[in-house]
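Every protein chain of the complex appears in place save one, which is left out.
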Amino acid sequence: MTPESSAVPIDVSTAGGGGNVPPAAAAFVRRGSKTKWNVGDFVFKHMTMLFALGVLSLVFLMGYEMYAGSALTISKFGWNFLATSTWDPVRDEYGALPLIFGTLLSSFLALLIALPLSIGVAIFLSELAPRWLERPFSFLVELLAAIPSIVYGLWGIFVLVPWLRQNLQPWLASHFGSLPFFKGPAYGFGMLAAALILAVMVLPIIASISRDVLQAIPNLQREAALGLGATRWESTKIILSTAKSGILGATLLGLGRAVGETMAVTMVIGNRSEISASLFSPAYSMASVIANEFAEATSKMYTSALIEVAFVLFVLTIVLNALARLIVWSVTRRFKTT
Amino acid sequence: MTTNEKLYFFWRKTKNNAMLLFSLACLLIAVTPLVLIFSYTLIQGISALNLDFFIQMPKPVGETGGGMANAIVGTGILIGLGALFGLPVGIMAGIYLAEYGDNPFAATTRFLADVLSGIPSIVVGVVAYIIVVLPMKHFSALAGGVALAILMIPTVTRTTEEMIRLVPQSYREAGLAIGIPRWKTTLRIILPTALKGITTGILLAIARAAGETAPLLFTALGNRFWSTAIDQPIGSLTVFIYDYSKAPFEDWIRQAWGAAFVLIALIFLLSVIFRIVTRSRYAEH
Partner (left out) sequence: MKKLNIVIAAAAVLGMAVMPARAQLKLNGAGATFPYVIYSKWFDVYHTKTGIEFNYQSIGSGGGIKQVTEGTVDFGASDGPMTDAQLKEAADKQGTEVLHIPTVMGAVVATYNLPGYTGDLRLTPDVLAGIFLGDIAKWNDPKIAEINPGKILPDVAIIVAHRSDGSGTSYIFTDYLTKVSKAWEAKVGKGTAVNWPVGLGQKGNEGVSGIVKQSEGSIGYVELAYAVKNNMPYASLKNKAGNFVKASFDAVSAAAEGALANMPEDFRVSITDANGKDSYPISGFTWLLVYKSMKDKEKASALVKFLHWAMADGQSYAKDLYYAPLPKEVVKLVEKKISTIETK
């Protein structure tokens, strides 16, 4: 019997806790005075740890490489890089503000459209649908998330954009044209197209995770509400307020995906580095500028500017994802132990 | 019940039904784009899928005909390279997290693996350009493979960890009880048991990698000729779709839809397999 005594933590929680020993055996484990030090175990453990370390350091390596790569523009522009609007490769002046604006606005608009729909979907799938309906539809929603970005982009160019140009945009212009959001010619391409496509892309993420969160809430709450005479919807309302933070986490994850989305956005956003109030205007996102211009940044400053944009994107998505994971993790954890 | 109570009850009931309808409507709205995209790709793409598409090389600009044989093989090679670099790292890290993972280091790694999965693929492409293309001094399938590997690692790691955790404690105890060292238990007993789930996790990671375009744009670049060498640029289905989609040539656009259809079909197939396998997994337990 050669279990490593010192390295095995005594954890009485449910199975699957990795390297744990059930309570009954714990006594034996502690009692063994001298453990035979097994070479195989040592090597294996540390080999796998090395790989785990590799994964860990990958994130830091990426951050470092990009930070180092953007040294030129960081020293030349400093924080102004994020605050100025001129993106002029001829004069080597770079300001990423329109890019940040494009990324954030398109993502927020996408969330605005997708969030109510996602919650509706999650509620339906988790609370209202019978089993035989829920499984296939859950699968279909997840399939939406699996469609590659390039295919969304292709569909965007040939179906969505013409529809926008010929149908939706003229309609919006004639009914709401006085608002600053719907001014300008109907290109089809532009902020609106990008926001719509992003909405379709983030909807499955928010919906699936929200559904998981809702399903993780114990039935007790629902039964209690129903027992007191609440309607289905009223009991759902209660569940929703419990699930609030989980849904927030799901939303942040969706936001993270929207912010980083490249191909679909590049193909429909119009590729114009400009800040405008109108949804009809072409715009530019951080990911798109890198996709369009990286292969040909002809000066060191230009390359550095693009790497800095990548770095900003990197930091932004890390922050969003970290926040989201923390929130979702804390919510599902809360329910695991009850 | 008084009339007021009756009215109030009726109001609550209406709200209930309205919400039922609303959420159903949401579901239908959500599924509509999926149906639209899939059917549109099917209709447009199927006409491009003749034998030529699969076995012929692209023709010069503006000429009709030709195919994407090199792109299909290219995607295969890129995924192969990505798997070569990404799978060992992901699986080993997943084993570590599952078997030895109750310390702060493991918790941090787990957390960062999740965070890594959210990093935009274009950013990964930039990193791959800096660490592979620049030192090598040219574009290559290798650089593309590295980018794809980085994208695969988080999925593989987490799936491996989850699947290994699902293996019941009794297996581990049994192994230890008959005197097998810990590491052998893990390798010979635990791992094979979890294999089905891990394989499907790998398939899912491969599906994601197959659909990637952005990281390949300036790593693998592209190649209109037949190429299987890893130190040369290589074509891929996704980059071909991107190049062809922007062009005005009708024939190119048709071929782009064909490639899109092949991609979607591949990914859907793998997703279905994943669903079936994990469903039966849960059914077992």
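The chains carry the letters A and B, assigned in the order they are written, with residues numbered from 1 in each.
Quick note on the criterion: a contact is a pair of C-beta atoms (placed from the backbone, for glycine too) under 8 Å apart; a residue touches a chain by one contact, two chains touch by 3 or more.
Bear in mind that the values here come from a model prediction, so they are computed numbers and not experimental data.
Chemist: Pick out which of A:76, A:135 or A:272 touches the chain that's been left out of the picture.
Modeler: A:272
Chemist: Given that one chain is not shown, which residue among A:69, A:102, A:120 or A:188 touches it?
Modeler: Residue touching the chain left out of view: A:188.
Chemist: Kindly state which of the options B:35, B:55 or B:84 is in contact with the chain not pictured.
Modeler: B:84
Chemist: Over the whole complex, note the residues of chain A touching the chain we left out.
Modeler: 86-90, 157, 161-162, 165, 185, 187-189, 270-272, 282, 284, 292-293, 295-298
Chemist: Could you please point out the chain B residues that touch the chain left off the display?
Modeler: 59-62, 76-77, 80-81, 83-84, 133-134, 137-139, 141, 195, 199, 221-225, 227-230, 232-233, 243, 246-249
One rule holds in what follows: only the chains that are shown with their structure count from here on.
Chemist: Roughly how many whole angstrom separate the Cα centroids of chain A and chain B?
Modeler: 15
Chemist: Contact residues on chain A for chain B in the complex?
Modeler: Result: residues 1-4, 7, 9, 11, 15-22, 25, 38, 40-41, 43-45, 47-56, 58-59, 61-62, 65-66, 69, 116-121, 123-125, 128, 137, 139-144, 146-155, 157-159, 200, 203-204, 207, 231-234, 236, 253, 256-257, 259-263, 267, 287, 290-291, 294-295, 306-307, 310, 313-314, 317-318, 320-322, 324-325 of chain A touch chain B.
Chemist: Can you list the residues on chain B that touch chain A in the complex?
Modeler: 12-13, 15-16, 19-20, 22-27, 29-31, 33-34, 36-37, 40-41, 44, 88-90, 92-93, 95-102, 105-106, 108-109, 111-124, 126-127, 129-131, 150, 153-154, 157, 164-166, 168-169, 173, 176, 179, 181-184, 186-187, 207-208, 210-214, 217-218, 221, 238, 241-242, 245-246, 253, 256-257, 260, 263-264, 267-268, 271, 275
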